[in-house]
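Here the complex is missing a single protein chain, while all its other protein chains stay put.
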Amino acid sequence: MVVRVTVWGENVHDRQHPVVARIYPRGMHGCIAEGLNADPEIRARCATLDMPEHGLAASVLDETDVLTWWGHKAHDQVDERIVDRVQQRVLEGMGLIVLHSGHHARIFRRLMGHNCNLVWREAGEKERVWVCNPGHAIAQGLPPWFDIPHEEMYGEPFGIPNPDEVVFLSWFAGGEAFRSGVTFRRGAGRIFYFRPGHETYPTYHQAEVQRVLRNAAKWARPEGRISWPCPNRPAEQAPERLAVVPGAPS
Amino acid sequence: MVVRVTVWGENVHDRQHPVVARIYPRGMHGCIAEGLNADPEIRARCATLDMPEHGLAASVLDETDVLTWWGHKAHDQVDERIVDRVQQRVLEGMGLIVLHSGHHARIFRRLMGHNCNLVWREAGEKERVWVCNPGHAIAQGLPPWFDIPHEEMYGEPFGIPNPDEVVFLSWFAGGEAFRSGVTFRRGAGRIFYFRPGHETYPTYHQAEVQRVLRNAAKWARPEGRISWPCPNRPAEQAPERLAVVPGAPS
Amino acid sequence: MVVRVTVWGENVHDRQHPVVARIYPRGMHGCIAEGLNADPEIRARCATLDMPEHGLAASVLDETDVLTWWGHKAHDQVDERIVDRVQQRVLEGMGLIVLHSGHHARIFRRLMGHNCNLVWREAGEKERVWVCNPGHAIAQGLPPWFDIPHEEMYGEPFGIPNPDEVVFLSWFAGGEAFRSGVTFRRGAGRIFYFRPGHETYPTYHQAEVQRVLRNAAKWARPEGRISWPCPNRPAEQAPERLAVVPGAPS
Partner (left out) sequence: MVVRVTVWGENVHDRQHPVVARIYPRGMHGCIAEGLNADPEIRARCATLDMPEHGLAASVLDETDVLTWWGHKAHDQVDERIVDRVQQRVLEGMGLIVLHSGHHARIFRRLMGHNCNLVWREAGEKERVWVCNPGHAIAQGLPPWFDIPHEEMYGEPFGIPNPDEVVFLSWFAGGEAFRSGVTFRRGAGRIFYFRPGHETYPTYHQAEVQRVLRNAAKWARPEGRISWPCPNRPAEQAPERLAVVPGAPS
């Protein structure tokens, strides 16, 4: 069954920064969606910050199995009500793939309950991505490692809860190492954070990176859809017969 | 070394509800603090919602190793700036013990990134608390199980991230089971959620419950204090010599 | 794609104990396989202790996506070489579903690294199974809870590593609670332990139990197949150029 992906892009650098616009003429989101759509089992479309409701109307999320998120410059322009909505959908089962500087996106911080801080450097250095578990769905079809010729560096400590699994580690030419592919489950939803993707380098054009995103989209598809009510189950509906004792019995 | 605990109480039921006032004449927080202070290695004091800054001024938190949190009726009166502050302190190392209806406190939802919903029933039924790991610090000195004669029921599904460890399970006379003692680590901080403690029953007077809280206070003491900066480490400070490549090299 | 399941049965009680033989005339494994085969996406066949290589020849495992394991009386008759083989296959990606008294099977203890001990009672009491995460693949199609009229009781503490996820909790009429559905990942393999299934009760005939097993079989299918070599990568094959420094340089 086809995985329906909504690729969310902040779309600010893409329009304002000539270098980014040259690398990603259809926007970073456009490139990411194209890479996903190369797989016949995935159908990706785009949504951006400047659209009404940031392109994430309830009707859009109704038809979204997995949401990918790239943002950087305008995290604080994302409406908290949309963040509420996306969080709710993740807990209900929607997959979420957070990319690169999305570590500071409101939705990621919200779901992590952490600051998601890290150390960083923009020097265009080489990043080498290592596979920690070649048996993980997200690592299928990858070599033991692959290099990204030029990237921003992210270093430890990375302020996240301990992940369910560390799928990738990154090695940087400048000397750092980083947990660059990590998974989390929240409610019924699967979350994958993937480090690479600085806007001024052509990372999302790279075949291995596109492969990771396709794998992740399939891995993150919902196992089931649930709501999270908080119901009262009164004594007469309890599975066992109960004699009610009013409060403060002593 | 003494563990400095701040016992936070909402202090609303305690003043407004005669049944609660009779059971807890010095407030629920007063009873909890008294139970903690029975251990010479713990020094507990109280803070309540109605105090300036809810009693959680920065200077108070500076001298707090572990914070306990009981709230129910007035979760939405807790100032988001205080929630920010407490979250920050937990990530920096302060322990947090969340009690009973505190599952819906802003600080708990914030740190969990989840709704923390559950099923509930007020019928004064019997709760039996089982120890899942008798070797855990929080379970020291407890029997294999203990009964609380009258309690509110909380049932699954409990909307939390998968905990680091399930220390206690509860069995209810009405037929439910619940993960009633669960631990989480966030940043440098240790978090323990403990289910029992409905305001209209004398739960915090019970010896086993007091023992759990004393154990938890010691378990949650900071391992270390850290801040979580998000620094730039420029190329000239990289551990390895780096030739900087400007953006968009291709 | 069809999930190929091998249902392993000890097949001792089934032949020697008239009560068991009456409930499970084709063996417990026969009943389990039948329940699985009710799903067109699953193709289950059986293997038993008394077969050559316990029915688990390498050629059989080559065509097994998921193995289910029920044993009780004859754990110590399972050849360690077969245990080695099954462990290796799980690490390489084969799913494993361990049932009831299989908690003490050599293969489960091997993979857990723990004793897997628990408290038990045979009194034919009622067991109620609660769903902790209705969004989990293994819980799809189940009600919030279901009752098994007569079962053996298993109680905490349960000697296992902290599971990746607690999918089910059990409530017992005799007063205990138990983590009765737990998942683990080891290497590329997914492991699910499911508590119910005492031989003298018709548990595996029950619709909800069969549903759990079908869900689990699909959940446990391999994400990928890998071997786990332990290779040397000499300096001339290192990703970065290296000048070799012989040992003890100082």
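For clarity, chains are labelled A, B and C in written order, and residue numbers in each chain start from 1.
Operating definition for what follows: contacts are C-beta pairs under 8 Å (C-beta built on N, C-alpha and C of every residue); 3 or more make two chains touch, one makes a residue touch a chain.
Quantities reported herein were computed from a predicted structural model and do not represent experimental measurements.
Considering C:4, C:43, C:73 or C:110, the position touching the chain not shown turns out to be C:110 (whole complex). Here one chain is not drawn; of B:4, B:85, B:136 or B:150, the residue touching it is B:136. Mapped onto chain A, the footprint of the missing chain covers residues 119, 128, 130-134, 144-145, 155-158, 162, 164-166, 169-172, 175-179.
Along chain C, the points of touch with the absent chain fall at residues 19-20, 22-23, 87-88, 91, 110-115, 117-125, 149-150, 153, 155, 157, 159, 161-162, 164, 173-176, 184-187, 198-202, 228-235, 238-240, 242, 244-250.
For chain B, the residues touching the absent chain in the complete assembly are 92-93, 128, 133-137, 139-140, 145, 147, 164-165, 185, 187-189, 219, 222-226, 239.
The criterion applied here is as follows: only the chains that are shown with their structure count from here on.
Taking the mean of C-alpha positions as each chain's centre, the chain lying farthest from the centre of chain C is B.
Looking at which positions face the partner, chain A and chain C present mostly the same ones, since more than half of the interface numbers are shared. Between chain B and chain C, the centres computed from C-alpha atoms are 35 Å apart. Rounded to whole angstrom units, the spacing between the C-alpha centres of chain A and chain C is 31. Shared interface positions of chain B, defined as residues touching 2 or more other chains, are 119, 155, 157, 162, 164, 175-176.
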